[in-house]
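Shown here: the complex without one of its protein chains, the others still in place.
Right after this comes subunit A.
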């Protein structure tokens, strides 16, 4: 996984709350068995005027001029500014892969849904919460300045604009993992003996959980 230290980038404001993972990446793209290649399908129902699926040729699709992400100034945007409860609904990690593949490295919102929040960290994407009042202020700045950019300094836990800075809270464990770009599985497997020990005790205490069952009998 890519490490996240400091990132500076163009902000794409999406002023809606409860943006669900069905909206971030619609179900027809969940048929793909790859972990990459989702960029063209991000916010698909909003971005295109005609429907598509994994086999549709993207350049042939008409883009929705009403959806701001299609504006030239947001090509290359890497920080998403959004409303509360971002990423609610389905657990599909494909939604995070689509954001990542499009080029987003961070999402700033008042709050996130739990599973989405956790999925972000597994893919080097930083979901960062700021108070609703600060978010409103950032939306104001993004509306006022056509090419609004922010810098995020994870080590210092600061979001900076050209003139201001805001502190954000982050859980120390998640921060550490992201800063180092750690692989969770490798980290957990360092405790393999502890897990084996726990498992043996559990088997002694609740042996019924370890029986083979009728299909393997």
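Couple of notes before you dig in:
One rule holds in what follows: a residue touches a chain if its C-beta (ideal position, glycine included) is under 8 Å from a C-beta of that chain, and two chains touch if they have at least 3 such contacts; residues count from 1.
By our rule, contacts and distances are computed from a predicted model.
Taken from the listed names "RNA-binding protein KhpA", "3-isopropylmalate dehydratase large subunit", "2-oxoglutarate ferredoxin oxidoreductase subunit alpha" or "Cytochrome b", the protein name that UniProt assigns to the chain not shown is "3-isopropylmalate dehydratase large subunit". Set against the missing chain, the residues A:18, A:70, A:134 or A:161 yield one that touches it, A:18. In the full complex, subunit A touches the omitted chain through residues 16-18, 20, 22-23, 26-28, 30-35, 45, 51, 53-55, 83-85, 88-94, 96, 111, 113-115, 118-119, 122-123, 171-173, 176, 184-185, 187-189, 191-192, 194-195, 198-199, 202, 206-216.
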